[in-house]
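Here the complex is missing a single protein chain, while all its other protein chains stay put.
By letter and in written order, the chains are A and B; residue numbering begins at 1 in each of them.
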Amino acid sequence: MSLRAVSKHFDDVVAVDSVDLDIGDGEFFALLGPSGCGKTTTLRMIAGLEIPSAGSLKIFGSEVGPLPPNRRPVNTVFQNYALFPHMSVADNVGFGLRMSKTPKADVARRVSEAISLVRMGGMENRRPAQLSGGQQQRVALARALVNRPKVLLLDEPLAALDLKLRQEMQFELKQLQREVGITFVFVTHDQEEALALSDRIGVMDSGRLLQVGTPEEIYDAPVDRFVADFIGRSNFLAGTLEAHDRVCLANGDRVTVPSVADGVVSVGDAVQVSLRPERVMIDRAGAAPEGHASLEGEVATVTFLGNSIVYRVALDWMTIEVETDHRPDLDRHEVGDRVAMWWRDDAIAVVRP
Amino acid sequence: MTVLPDADALETALGEAERRGEVAERRRGLLLALPSFAYMVLFFAVPLVIVLVYSFATRTSSGSTALSDWNLEAYRKLGEPIVRNVVIRSVVLALITTVLCLVIAYPFAYFCATRSATVRNLLLVAVMIPFWTNFLVRNYAWRLLLSSGGPISSFTESIGLGPTEILFTKTAVVIGLVYAYLPFMILPLFASIDRLDWRLVEASRDLYASGPASFRKVVLPLTMPGVIAGSILVFVPSMGAYVTPELLGGGKETLLGSYIVTQFLTARNWPVGASLSFVLMAVMLVSTIIYFRAGGKNL
Partner (left out) sequence: MSGRSIAPTTRWLLRSNSALVIAFLYAPIILLAVYSFSGSRIPGEWGGFTTEWYARLFDDSRIQKTIGVSVRVALVSTVIATVLGTMSALALERFKFRGRRVFDALLYLPIIIPDVTMAVMMLMFFTQAFDLVDLLFGLGLSKGFATIVVSHVAFNIAFVSVVVRARIAGMDATLEQAAADLYANRWQAFRYVTLPLIAPGVLGGALLAITLSLDDVVVTQFVAGPGSTTLPVYVFSLIRKGVTPTINAVSVIMLLASLTLVAGSVALQRAQAVRGRTNSE
């Protein structure tokens, strides 16, 4: 599936702004972003529930941009499942097959297969209202999968479930995707869910697709400040890119950075350096090992979190958050202590401000 | 990224498809609305305009209406004593009816709102049932009850108060109107009292308000939208009432509604009837605006 410069405007609201995206066959792909960033709209354009304002949208090489939803090899699991309340589980699951005029005998067989695939056997005659949230979720999955779509779209399918059930369903969803082997495009605003489930993640903000990559790439090498901030936590040090592997920080220090990929930022640009709190080492002032960039400052607050300790260290030009393991062999610093902080060169990323 | 050779063409094609989709969607909506839209224009909007036009026409000596000599005569007639008296009487009776309904309905609605769900639903259904039953029959029932020698009269006579002779008086009309429109007052009042945040009442008690004081300062102001909505729902139909004054006032206590009917069916003065209908509608429109301003739509 490929999207090229796909945009969608609602009157003067730009819901999706020129998105380019390729999703491979059989991939588990997550679209991640805060509420209102255009995830649902992107998904609805793939489903055919919205016609794009501009761009090209291909599934298996054929253009589907203007096609209505009933003529696409795609099915959707809706945000609140959208199960038909007046139909039994079996009738819900069989709806798509009946609408596409599948022979009766086939319908019955495929419905019961789909129902057992999602482990809902024995519940065929219940109404959606008589099912728990997790069960409704499974029926919605069966109702989409029974049509053997080439791509399954899921709009925040787990958002309505409570935490424990959500974790269970995450696992099941992953399992199911391996079993059926089709492409899953999954929308979520929950970064942990995206990291845990997906082969690749696309991060969206304000209608734009900021970065696409594996969960590790997204976490370790964000290219945009928003991405680094939205996934995990990060310190951002302002500076200027002096060479493709060197940044001059706002305090005048020069730090070595992993070489910057083409097209993200260019030499001479104002950039930010993203520094994850848990990648920063901390020790008494002056204890920083040679050969590393380091900063010194004064501990402003100490927060104990059980397995870790978070220090906020005040420099004269910014504050840096540092997270260390809580271990007896590490020195504990107190408020007012002067400390030194350093990091490996590959622990940081240069991002667009 | 592969650049499509026909990327521009595709883009316009999609934009076109999007626009066509929207146009088709709008057309579907219009098509769906069209039959009733046309019906309402022909059989409602056009009649309304005709009434307006007629109110500026002249009544000829033969009783027919000349659609030529346009003037404001019919509106000027509204200032004449006969019509003015009818209007004043209608307003006064409608006001009395509204106040009575309010006084009776508020405690009832308050009582409902403070009951358990079962009792409350039972009471509300009990209010709704007469509201759904035939309007004419409900008026007739009072005619029967109040008739001379009828049940109420016999009862007052038997306890030594003498026969009751209130049929065909203003009192009978007001009783009939209150009876007919009481549910209109109860339901919005109930809705607004039911929605009241009782913690605010508790807070006022905590801040040293007595029971009556907290009612006056907290409950009443907060349920004002219900009071306004209910009052309008009672006042407007009372002003235009026709059946009730006819049956219980015996045609003696002419109200606006009856007067308009007379202008059409007996006096054959259509321009005056039309102008009065318009006045009635103006009252209704102004009231509706107040109703929506008071948040009546949410009740």
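Following the convention adopted for this analysis, contacts are C-beta pairs under 8 Å (C-beta built on N, C-alpha and C of every residue); 3 or more make two chains touch, one makes a residue touch a chain.
Values in this document were obtained by computation on a predicted structure and should not be read as measured data.
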Given that one chain is not shown, which residue among B:56, B:75 or B:264 touches it?
B:264
Of the residues B:26, B:76 or B:216, which one touches the chain left out of the display?
B:26
Pick out which of B:93, B:201, B:234 or B:294 touches the chain that's been left out of the picture.
B:201
Looking at B:92, B:129 or B:213, which makes contact with the chain not pictured?
B:129
Residue numbers in subunit A that touch the chain omitted from display:
47-49, 68-70, 74-76, 78-80, 82-86, 95-96, 99-100, 127-130, 143-144, 147
State which residues belonging to subunit B touch the missing partner chain.
25-30, 32-33, 35-37, 39-41, 43-48, 50-51, 54, 104-105, 107-108, 110-112, 114, 123, 125-130, 132-138, 140-145, 147, 149-151, 153-154, 179, 182, 186, 198-202, 205, 211, 236-237, 239-240, 242-243, 246-247, 251, 256-257, 260-261, 264-265, 270, 273-274, 277-278, 280-281, 284-285, 288
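We adopt the following convention: only the chains that are shown with their structure count from here on.
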The subunit B residues in contact with subunit A across the complex are 1, 4, 7, 10-11, 13-15, 17-18, 21
Residues of subunit A that touch subunit B when the two form their complex
4-5, 20, 51-56, 63, 65-66
